[in-house]
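What follows is chain A.
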Amino acid sequence: MAKLDAKIPKGPIKDKWTNHKNHINVVNPANKRLIDVIVVGTGLAGGSAAASLAEMGYNVKSFCFQDSPRRAHSIAAQGGINAAKNYQNDGDSTYRLFYDTVKGGDYRSREANVYRLAEVSTNIIDQCVAQGVPFAREYGGLLDNRSFGGVLVSRTFYAKGQTGQQLLLGAYSAMSRQIGKGKIKMYNRHEMMDLVIVDGKARGIISRNLITGEIARHSAHAVVIASGGYGNVFFLSTNAMGSNTSAAWKIHKKGAFFANPCYTQIHPTCIPRSGDYQSKLTLMSESLRNDGRIWVPKNMKDVEAIRAGRIKPIDIKAEDRDYYLERRYPAFGNLVPRDVASRAAKERCDAGYGVNATGEAVYLDFASAIMRYGKEKAIIIHEPKASEARIQELGKKVIEDKYGNLFQMYEKITDDNPYETPMQIYPAVHYTMGGVWVDYNLMTTIPGCYAAGEANFSDHGANRLGASALMQGLADGYFVLPYTIGDYLASDIRTGEVSTSSPEFDEAEKAVKDRLNFFINNKGTKSVDHFHKRLGKVMWDKVGMSRNAQGLKEASDEIRIIKEEFWKDVMVPGDLNEFNQELEKAGRVADFLELGELFAKDALNRNESCGGHFREESVEPDGEQKGEAKRDDINFKYTAAWEWKGDSKDAELHKEELTFNDIELKQRSYK
Partner candidate 1 sequence: MTKNGMNLTLKVWRQKSDKDKGQIETYQVNDISEHMSFLEMMDTMNEQLISAGKEPVAFDHDCREGICGSCSLFINGEAHGPDRGVTTCQLHMRKFKDGDTIYIEPWRSKAFPVIKDLVVDRTGFDRIMSAGGFISVNTSGNTQDANSIPIAKDDADHAFDAATCIGCGACVATCKNASAMLFVSAKVSQLALLPQGKIEAKDRVLNMVEQMDAEGFGSCTNTGACEVECPKGISLDNIARMNREFMGASITSDK
Partner candidate 2 sequence: MALSGFFLLVFLLQHCTINFLSVISPASFNNVSHFMGTNPLVQFALQPVLAFGVIFHLAMGIRLELLNRSSRPIKYAMEKASENANWMSRNMIITGIMIFLFFGLHFYDFWFPELNTKFIMGDMSGLNPEGGFRYFEELQHKFIDPIRVGLYVISFIFLSLHLMHGFQSAFQSVGFRHNKYTPIIKKLGTLYAIAIPAGFVFIALFHFINH
């Protein structure tokens, strides 16, 4: 257990962070100029960290594989960002945000980290407004809030459905300023290929210039990994095509423990797959569930008729529809948390009631909401005798005002008009709560190597609440890492510039080149995507929304087979020293194959159901909650941190016991 010291400061939870900041070491401004920090990834966490560190005076080298730091996938976040500002006077507080986040994470996160997150959440909003982020405002000119993700207060700040974009562009602006000043050296279209460790400390990386193929060495006094999540291990997800786990996986293989890989968030409202050519899935904001009712037909003959195109969903009478969320969870209905809604959809589709050709879709129906809003509106505009058609017209207008851009996006993609016919939705992989294990200072188990944002595991436990990812990324990058990294770097001021001509750099560079050469020279018969799709299918079928021991064992075996075939038969066209997208993908999929296996291993180990991780063996046996997820706090109240031992199957488990001093553990119920 010595290896897993979370370094949680002593004292009452509300004072931990302040006390910690008061007592950690700081680097004097003159010395900061002599210190180099590498930041991999330019999303909310990486971008904000790079900008803040550069402002403080460190020399930052920032890396992204995209053509510009502004394209990191944080940009796609829709809903909003939580902060305990209590602007709405509805009783919000740091404690309440902390409590909601720990509970939402199904009591599998580290209390001290979550409290700090809630504490700095308010600073984020101040900082972003000062940067010119155009949050939504009320007519009085003050910031607007909305409620999100079923919590009881309105604490979500937003910029229409593009909050992630606006926050990221804010961080990108801050970065741009430092790039202009020369304090950040930006490496666009560069991929981190490996971490270099010298004398037990992270001292640099090997990068590949994606345009020229040039392999280069970069030294630093600390390395920050902010490369996002690993949802693309499922091939299909709401992640960007390029989102990958490689940077995180490289440091894992160099000694950083990987925590809770099985904690994956499957988002219930995504546009279903339309065919085998599908390359990615598109999220429809969770807010739609506030007004949409989810159903499938009750009778199999209607399902068949719909699939054959003989009838339309609107032809099915109300009594022949199964509003299964309302049936199973009368208290929360369509507003149950993401993991519950997703599993319920899978249950119906597995039973054969899926409503499209692939059998993987359920309806999200706005007809009731249209009528309800229409009637309300008719009263407001003094048309008590409005006809049904008029009420519908009024109702559609209300729905358009609320969700117009989402409805339009849906129609562009599917060619169906959701005002007239129910939307089809299905769950999709969206976010990964697991990630690189970090201590309270966000340092991994490798000294000098940090992980921030979705790449680390720290704050969301087994399930993430809506509008919390943006909060965590920016908290890590703006307000946590810039302080905690100084504590480590303070002892490094006499090191001087780190040389790249050391045996460690030689070795790392050689390993990178060997692997790239292997891909180019392998001349197999199958494309990288072929293997990625196969991996994704195994992950989705057996390590997806619902998992059992047998399936997980099978998955491990199957992934091993795919991995072996991959290394034998993968074909990477083109050359080493050129822009070669297949070569990029090959390296990433090779890492996903290893991660997938660890993922299954972790899921097998965790024989409980918690948050996004549902084990069929661990359900409530009887009573009102019969069949619902059952958490096992006696045996599994720990973070599973895996140490690399040469192969995913040999990974060694380390446990960080979670202690809850400020929150009482409870079973979640939505009945």
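As a selection rule, all candidates are chains of the complex that A comes from, given by their letters.
The criterion applied here is as follows: a residue touches a chain if its C-beta (ideal position, glycine included) is under 8 Å from a C-beta of that chain, and two chains touch if they have at least 3 such contacts; residues count from 1.
Worth saying up front: this structure is predicted, and the values here are computed from it rather than measured.
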Selected neighbour of chain A [touch, this complex] from 1 or 2: 1
Residues of chain A that touch candidate 1 when the two form their complex: 48, 51-52, 55, 66-71, 73, 75-76, 85, 87, 120, 123, 125-132, 134-143, 159-160, 162, 165-166, 169, 172-174, 176-177, 179-180, 186, 188, 211, 238, 240-242, 274-280, 282-283, 408-409, 412-415, 478-479, 482, 527, 529, 571, 573-574, 578-579, 581-582
